[in-house]
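Heads up, one of the protein chains got dropped from this complex, but the rest are sitting where they should.
Right, chain A next:
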Amino acid sequence: MAGPSALWEALQALLPRTKEELKLELGEKVEGSVVMLLQEAAELFHGGQRRKCLQTCEVLLDYSWEKLNTGPWQHVDKDWRRVYAFGCLLKAVCLCEPPGDAASVAAALKACDMGLLMGAAILGDILLKVAAVLQKHLLLEYIQEVAGCRTVPVEVGSRYTDEGWSQTLMTVNEFISKYIRNEPKDIGYLAQHQLFDQIPELKQDISIPDYCCLGDGEEEEITINAWFGPQGTVSPLHQDPQQNFLAQVMGRKYIRLYSPQESEALYPHDTHLLHNTSQVGLGAPVGPPPCLLRPDRWVAFSPGEDGPSRSTPDPCTLTHSSETPGRVLTSGPGTWAHPGATPGCQGGRSDWLTTSEEPGHQAADELLLQSCPWSPHPSPAPAPTAAQACSEPRMTDEERVIWALVLKLGTRGMFFRTYRSLAA
């Protein structure tokens, strides 16, 4: 399989090109003997001598580990932590030399994690990037192992409102090979598919939070969908009558959320098929950066234009951007959601709603936590009953904000269930 060499190339792409760049600027605390070893490790690495490089890395790791354990943590010189991180980096990459097996890659990921836990940032946070690549590789390997030959529906095309959009069937292996690895040409999205019902082995890997059973609806009405795609997948702005918990397993997702009360401003389609889909976003990406929670800057616009007029901002209530896997977003019934490409990602299709970094990110998270009914903060009133599309739900002014819960679950393989409504 193309796996190990694709992984190797992906890792090489992250590392500095030259041996000279693969170095750390260190202060006097780090002794000359250690500096010698760092240089030797870099040379061995660039010279292709992986085994010897690994040996040198072990020495670097063992020695810097001792420094990290000398004195209180806050007094440990940051340079020693950077030396440790450097050793972890080269160790991790060396372990992934083809032909690697899953055990080596897992060991490499562990080395990355040790570097992230105990080390300090080096070479532009390279360990984070390496860890992401490794994790993705491991997850893909695992999924292919468990479900590779299974046939699943895949959406091809940027969004389901486009003309060129279509659905097709292919195996998981084909999907990963064509649309996940190897520089895909099109966007393929394994979207909204009840994968865990189809492949119960995968369902065994996830645990469903107890709070998903707090609703009034029947157990059978709970559905678990999987969303699996490359970067750049977009679902147009749409409204969902169900209560949702969206859990991020891997990667980042940027989502804009709108209150049901803004339905009118979001111009849902007239057709029955697309009555829950907004017409917004058909134009080219233009417009000022969206704002967050500034009622004085609501926008009104009409579809068909290139974008909103500059005089009125957009009514986006909330954004959710999960930086790390393991975060869960819950949204009440009737919420408008626009899961889009990560802001600023290359090659991703993003419309005017999602092009820029949201400065109010932190504020969003804090707000989410504060309004969560399960948080220690005072909780708002319970959510209303499921709203009909385009109708205004009965919410007080205080409840205008879509309450959302963000939890750090910290587990892999968490997907989500949806269910009808909480008690009124």
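Please note the rule applied: a residue touches a chain if its C-beta (ideal position, glycine included) is under 8 Å from a C-beta of that chain, and two chains touch if they have at least 3 such contacts; residues count from 1.
Please note the rule applied: contacts and distances are computed from a predicted model.
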Checklist entry - Which of "MICOS complex subunit MIC10", "Myotubularin phosphatase domain-containing protein", "RCC1 domain containing 1" or "AP-2 complex subunit alpha" is the UniProt protein name of the chain not shown? => result "RCC1 domain containing 1"
Checklist outcome for this item: Touching the hidden chain, out of A:A6, A:V59 or A:V146, is A:V59
Checklist outcome for this item: Among the options A:M36, A:L117 or A:L169, the absent chain makes contact with A:M36
Item to check | Candidates A:N69, A:T168 or A:S207 - the one touching the absent chain | outcome: A:N69
Checklist entry - If the missing chain were put back, which residues of chain A would it touch? => result 31-33, 36-37, 55, 58-59, 62-63, 66, 69-72
